[in-house]
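The complex appears here without one of its protein chains, the remainder shown in place.
Moving on, here comes chain A:
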């Protein structure tokens, strides 16, 4: 398998490479235009320079003619042309007597009046002529060979420079495309591994600029959110597998026994079996609710909820049961107790906390629910003066199915506090357990942003 050619094809298709090609095209066209303008400007400058020199030569010749006559000029020029090895200037002088001096300028020059140009065998001459009042004809020319050379040189530099730059930018495009691909391959590798159930992996920084790193950062945030949701779901399936098995086994045994019992026993066993099923469903419902809240599936309604009002309603509902149990229940509400959230979930939070206090404390225990609105938010506290929880166990009671005293029948499934924790987190509130000396105090702090 020609992996190399695959790689090559991929590089040609990268955005970086395409950008490099487009930029080199734009650069080529741009430098072409620039070159043409430069060419014209330089030629014009050089020509006007030559013309100035020609004008200067003409002035010298004119002065010589006036001083010594045209014949003398011819002699000077003859002498001059013999020593002028460079031969940059060509002259033609025609005296009024018809004597001609020339070192290359032909009779055509006499057709030109003032400035002009003449095509010679090899080159183009710039010419300046003058007919003096005494009839002397003066002409001086200079070839533009140097100018043509300059022009050719410029063009050559521009052409090779341009080709070089285009090749360089295409090369750079290919290299940066390759580097970019390599970095993206790192990202892709991670994604493949994440798809392979490794949700704890994080995408490495792409490092190709701030925008790419921001992209990687946001993808990682998304992954974190997903990881929480998936972990929560995994936890639920594990919990279900583990904690539903016990009651289901009990139920199965009961029904098996009932099958061979007398009819009147059967009826009672079936009634108990139905109660057990209801218990299992309650557990199931509680677990599902925690999962929904944790995974963010249960959308908070975002209504304004007065925690003191909710506490009052919940206490009204519980008061008869609490008093029947020989407990006392009291509400203390101070300040503005409004938070933004979900009334039903918050109601369940309070119910769970009151039920916990109710089921884990002896008769005569006092339960105080307090809701206090302050400068930094609202604090909901449920405190009792019962036996409390030892510090060692405090971190565990928020875990699902954790029971402090499994021997008691009324302790529930160990899902009360986990739901409190899940709902609190969904409200961005923090739960803390304190020693009430004696007893337990559970506090939920709703920060100001949520009130």
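One rule holds for everything that comes next: a contact is a pair of C-beta atoms (placed from the backbone, for glycine too) under 8 Å apart; a residue touches a chain by one contact, two chains touch by 3 or more; residues count from 1.
Following the convention adopted for this analysis, contacts and distances are computed from a predicted model.
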Note to self: There's a gap in the complex where one chain should be. From "DNA-binding response regulator", "Iron ABC transporter permease", "Phenylalanine--tRNA ligase alpha subunit" or "Cytochrome bc1 complex cytochrome b subunit", what does UniProt name that chain?
What the structure shows: "DNA-binding response regulator"
Checklist line | Full-complex contact with the absent chain, from A:321, A:334 or A:432 | finding: A:321
Check: Of the residues listed, A:237, A:334 or A:359, which one is in contact with the missing chain?
Finding: A:359
Notebook entry, point to check: Can you name the residues of chain A that touch the chain not displayed here?
Noted result: 271, 274, 277, 281-282, 285-286, 288-289, 292, 297-299, 313, 316-321, 324, 342-344, 347-348, 351, 355, 358-359, 410, 412
